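Some notes on the structure that comes next.
Removed: one protein chain of the complex. Kept in place: all other protein chains.
Here the chain labels run A, B and C in written order, and each chain numbers its own residues starting at 1.
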Amino acid sequence: MGDARQTIAQRAAREIKDGMIVNLGIGIPSIVPDFLDASIIVFFMAENGILGMGPSPTVNADGNLSNAAGYPTSILPGGSYFDSATAFGMIRRGCIDVSILGALQVSEHGDLANWIVPGKRVPGVGGAMELAFGAKNLIALMSHCEKDGRPKIMKECTLPITTYHCVKKIITEMAVFTIDENALMLNEIMPGYSMTDIKNNTDANFQVSAHIKATA
Amino acid sequence: MGDARQTIAQRAAREIKDGMIVNLGIGIPSIVPDFLDASIIVFFMAENGILGMGPSPTVNADGNLSNAAGYPTSILPGGSYFDSATAFGMIRRGCIDVSILGALQVSEHGDLANWIVPGKRVPGVGGAMELAFGAKNLIALMSHCEKDGRPKIMKECTLPITTYHCVKKIITEMAVFTIDENALMLNEIMPGYSMTDIKNNTDANFQVSAHIKATA
Amino acid sequence: MNLFNKVTDYETARNIFFDGMTLLFGGFGGVGTPPGLIDCLIETGVKDVKLIGNDAGFPWIGIGKFICLERATSLVASHIGSNPTAGDLMNRGKLDVEFSPQGILVERIRAGGVGLDGFLTEIGKGTKLAYNKPLIKIGEKEYLYEAPILGDVSIVYAKKADTFGNLIFDKTARNTNPFIAMASKVTIVEAEEIVPMGSLNPEEIIVPGVYVKYIIPSKGYNWKWIWEMPDKQLRNEPPAK
Partner (left out) sequence: MNLFNKVTDYETARNIFFDGMTLLFGGFGGVGTPPGLIDCLIETGVKDVKLIGNDAGFPWIGIGKFICLERATSLVASHIGSNPTAGDLMNRGKLDVEFSPQGILVERIRAGGVGLDGFLTEIGKGTKLAYNKPLIKIGEKEYLYEAPILGDVSIVYAKKADTFGNLIFDKTARNTNPFIAMASKVTIVEAEEIVPMGSLNPEEIIVPGVYVKYIIPSKGYNWKWIWEMPDKQLRNEPPAK
């Protein structure tokens, strides 16, 4: 999954345009900034209470300057620190142009499951419910399948739902899907994978975009 | 009323002890700090968003440094500025040791009326409801009677109520009353007035304290 | 310098105001109300404005100048005592005034600004101010429901704005401004000083720039403060229309 994480993050970075306000969840999303073109100006915010995060520092990491995952970050000119109530105020109020979250499962209707595997993994809901509710655009990042090969893009999620009908785009190491009007659409096939790979590893109904492309 | 205001404010100043957090309403309460003993340390807060107000400046008044009445004030070491939501947070949360408000009428049960004279004077409720609700101790300041001589301390208020059962002490130019367990008690007679003056000008049942004194 | 195209002029502001808009104004007794934007509002000739803010200002100060022109149809505020004209308009049925407890009002504006759907409180229960508010029972107790406030346009006065719209305020001119800034579709800030991004200490920023759409340079207060007007008669007179 090491390489897959990089691939997914790199592709996700291309969703981010000049001047955007962007929130990144924990997990794969937190490494997205490392793949951004240095020429664009983006305000990354994190729900612990920072707007305007820069690259992860390679030296002199400061314990009191971290992203929402608890890892060191930096601040750019124009950035600000605030409390986490203010952070979530921005999120609920619709100030976030794009929110990029890790996911456990996504349904073909855009339902997001990313907070609990009952009896097993218990990450907790974090800020995902608010982010899914408030962001103008919600992108889910995840490995295409479980370690044992079971698909994570499904007709209906089997895990408890975080928020219904919220995911607008899914990026995995195999493919990029969009979800519009509750319909799942395959838009891109990632390098090294084929349409067959995607069909075999996706447990959901999906259409194939007329403009489908292989990701460069 | 010029002199009466001074008299009332001066007496009210004696309610304020070392180390207290104090809120002053508009009108007579706003001149109370001018009568404080300089040796005691008090944190005056105002609901516009300041804690630690000092004396009114006599020169170089700053339009952006005002009390809740819109008049210039100053700030002492240890003081802070904040937004008015934070100011009212403190008030509702019970952080104010004593709140001193102007009043239009007070009933013998401690009901406070200070926000409207329907069809005539319309000051509005301001922060009085929150102050009356949240303060540990609420003191009402007012002239003892209307200009036409009608009493303002009454069996029941005739004006719309701000908050029921909230006033703990009434200070007028004639007298000081306390209200405890819904019973009004005359505690002090102010200089220049007699028991007869107070009886003739108070339209409420009141007891007379065994420890009644003439205010020095 | 103007990377986000937020820094603009009064001409732009003029085109944002519209008849019938809900206008949220920062300030407390006029302190912290943006003087240039008030004049701009007056010059536009907009009417039927629904005003929401802490108070009615003074006849010559803050929102009071606009209220005296009788182009507002309603006002939600905590008090109007400092502006006799507002009381007069109310009593003559020309201005619909809804009184709100002061701290409850700013919390309602905050609720709108941070995307909450209102809150419960005991403050005001049983008084005339509660007449139109739902009573909600939680457990054994009843509370008033206070709805969030959202506006079409907010006008805000700041000490400094950077070009991204990060704001800091000056002393008690902060008051309601931070939440007024968060609670409208379009927020216009009049700033005493406009500085490049990076000039403000990230720790001292009160309102992050995401909430701010336009920033306009201020020329400072252009009214006399109440303590500078010893003539009581003059103080209470509305300005000429």
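The rule we apply is simple: contacts are C-beta pairs under 8 Å (C-beta built on N, C-alpha and C of every residue); 3 or more make two chains touch, one makes a residue touch a chain.
All values derive from a computational prediction rather than experimental measurement.
Asks: So which of B:Gly19, B:Pro55 or B:Gly192 would be touching the chain we can't see?
Replies: Residue touching the absent chain, from the options given: B:Gly19.
Asks: Using the touch definition up top, pick the residue from B:Thr86, B:Asn137 or B:Ser209 that touches the left-out chain.
Replies: B:Thr86
Asks: Determine which one of A:Gly70, A:Gly94 or A:Gly192 touches the chain that has been left out.
Replies: That would be A:Gly70, which touches the missing chain.
Asks: Which one touches the absent chain: C:Glu11, C:Glu203 or C:Asp231?
Replies: Touching the chain that is not displayed is residue C:Glu203.
Asks: Pick out the residues on subunit C that sit against the missing chain.
Replies: Its contact residues with the unshown chain are 107, 111, 114, 116-122, 134, 136, 138, 141, 143, 145, 147, 168-169, 171, 202-204.
Asks: Just checking the interface: what residues of subunit A touch the absent partner chain?
Replies: Considering the whole complex, subunit A reaches the absent chain at 26, 46-50, 61-73, 75, 81-85, 87-89, 91-92, 115-116, 119, 121-130, 133, 160-164.
Asks: Quickly run down the residues of subunit B that touch the omitted chain.
Replies: Subunit B touches the chain not shown through residues 19, 21, 41, 43, 45, 51-52, 75, 77-82, 85-86, 88-95, 134.
Note that only the chains that are shown with their structure count from here on.
Asks: Just the number, please: Cα centre separation of subunit A and subunit B in whole Å.
Replies: 56
Asks: Whole-Å distance, subunit B centre to subunit C centre, using C-alpha means?
Replies: Going by mean C-alpha positions, subunit B sits 28 Å from subunit C.
Asks: How big is the gap, in whole Å, between where the Cα atoms of subunit A centre and where those of subunit C centre?
Replies: The mean C-alpha positions of subunit A and subunit C differ by 37 Å.
Asks: Residues of subunit A that contact two or more other chains, please.
Replies: Subunit A, residues with two or more chain partners: not present.
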